[in-house]
Structure formats: C-alpha cells, structure tokens
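The complex appears here minus one protein chain, its other protein chains still in place.
Showing chain A:
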C-alpha cells in the first residue's frame, strides 16, 4: 500500500530504467519478462461488427506493444465515445473509456501528473474532430506526451451512419438525404496547423506500415497524432478502397520516408516537386531532367510548411496522391516535462513547501490568555 503511494507520487518506480534518459519513454518502467501479443489481450469479448477495420488496428497495437517492452501496468489507454473508443476494454493495460470528445483532456491530466506512464488516446473522426476538436488542438499545441490514434472512417458508426467532419462534401447519409454541405477537415492539415510536433497517417489494412508508424510515434517525445484510415464496413464500406486495391494504390498512395525522395507509382515513375512559381507541391512524371528537383522528405524540419503542403496533395474525392507515413516528427518542448521542471525549480528556489509557514504568512498577531 504505502509503497504504491510513494512509488507514484515521487515519480520513481521500483524498476526504473537504468539507461540514461534519452527519450521520455525511458521514464516508463520496463517489463520484467519478455512479453507477447497475448499479454496485451484482455479477457473481454471484442464487440465490433464483423469485418470492422478496428480489429486489424487492435491486432497491430497488441502485436506491437511487446516490442516496447514496457511494464504493462504503466501503460494506459484513454478513449472517448464512439466505436473506436471501446478499444481500451480490449487491452490488458490500465484503461479509461470516458465521455465524448474529452479523452485528450483526461489523458493530459494523467500524463502531466504521471510521467512514469505511457499514455495512449484512442479516438475517432467524430470524437476527435467534432465534439472534441478543442481538446485535440490544445493537446497538440501543448505537446503533452500522449500518443493519439485517430481512427478515421469518415462516418459516424455508433450512432448508425450520420456524416462526420471528415466526410466528403455531398455525402448522402441518414441525416443528409440531399447530401452533406460542410467541407471536411483534413486531420493531418488540422494537426499541423495546431502546432503538432508529430503527425502521421497510416491505413488499417497495412499492418506493417501501421506498426512502423506506431513505433515512430511511441519513440516521439510529445504529442503524436496518428491518423489511421479505417474501414467501416457497415456504414461507409470501401471509403479507402482506392488506397487498398493493389492496382489503384499504385497511383493513389505516396509513401513518405524521411530522407528519401518522394516518388511513387509503377516503378516509382512519379514524384513530387515544388512549383517554383507558387511554392506549392505538385506531382510530375520523373525524368532524368527533373530527377534532381524531386522533393526529399524531411520530417524533422523545424518548419511545418512542407509537411502541410504534403497534407494538401491528396484529391479529397478520389484519394489520389494520398501521402502515408510520418509527415512531421520535430523536437519541441514537452508540456509535462516543463511542468515537472517548474516544480523542481520552485523547490530549488524556495525549498520544499513548509505548510506551517504557508498558513502563518507574514502578518500575524497573537492572543494569549
């Protein structure tokens, strides 16, 4: 009992990593024994619709977690409301299924008070971008040490099929029989605009790519936003088919890799160049003449400008020229680290708080009998 108290309130742990703090992940205690995917499966029956893209994401996350080698008890999944937000029930870690849109706020309180935890947020396009939009952008600008997995299926599933803030214009749904009117959010553009230090996009069905993005997100210090294109086979089936169908994907998907030229298509025959006239990006056929102009992806650039331009490449209707991978992975001060530093600084400057002295203050008088 007492050991638990002192354990967490001091931020220390029984098995604190011996290695020097290289990333904030090193503050999270390591598992004593080797883990397997099975260790991360809870005893709860998974209740998503058969064929839902969420199953693939769950399997990828459960499969990836042992690689981190963190003590399971120091991992927390926090979610809001929606189909994706049932996720924490299926992870054999600590978890909270909270209320609609508020997971980033709740996770902020947890992460900023417990730096020995690895805190993950699972959310959807409605949860994160509609009712919870405010919390998402503020978590991103603060750069709290959270890993946010945004399952984007471009539809409201749990409420049975209304259009979402990422649905394409003109979407015919139960609530928009004549087509939706509002222009969608591009989650990657939004995150970059909100000063996100890490932004990536991946696809539910590409387990290898998804795992690779999770790996980079987990290693990032600060908020990592991972948009995962996820198929809702009941209400918006095939929304990302252009990226999944092998033939179409050749033209549609641009795989971003840091330090590599941005090329795609059959034989990597297409590439991305900067238009000198507008500064914008455009797709060209790669030739010997223009090969040197092909943009080399720099996810670590301090400026988010090119990452933003990349986020605008995709055609919102056909999904052609959709970049996936890590758009941005930049170093920025981390909120919870700075919060902890201020506590340390205050203690250095003023000494550890003395309650008696605080209550007494400077202006007193004494009444004696």
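Just so we're on the same page, a contact is a pair of C-beta atoms (placed from the backbone, for glycine too) under 8 Å apart; a residue touches a chain by one contact, two chains touch by 3 or more; residues count from 1.
Please note the rule applied: contacts and distances are computed from a predicted model.
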{"item": "Undepicted complex member, UniProt protein name, chosen from \"Putative outer membrane porin\", \"FAD binding domain-containing protein\", \"2-oxoacid:acceptor oxidoreductase subunit alpha\" or \"TRAP transporter large permease protein\"", "value": "\"2-oxoacid:acceptor oxidoreductase subunit alpha\""}
{"item": "Given A:62, A:84, A:108 or A:145, the one touching the chain that is not displayed", "value": "A:108"}
{"item": "Residue touching the undisplayed chain, where the options are A:62, A:84 or A:98", "value": "A:98"}
{"item": "Given A:42, A:176, A:233 or A:248, the one touching the chain that is not displayed", "value": "A:42"}
{"item": "Absent-chain contact - pick from A:116, A:168, A:251 or A:298", "value": "A:116"}
{"item": "Touching the absent chain when the full complex is considered, from A:25, A:76 or A:128", "value": "A:76"}
{"item": "Footprint left on chain A by the chain that the document does not show", "value": "1, 3-5, 7-9, 13, 29, 42, 44, 71-78, 88-89, 91-99, 102, 105-114, 116-117, 134-135, 138, 339, 342-343, 345-347, 349-353, 355-356, 358-369"}
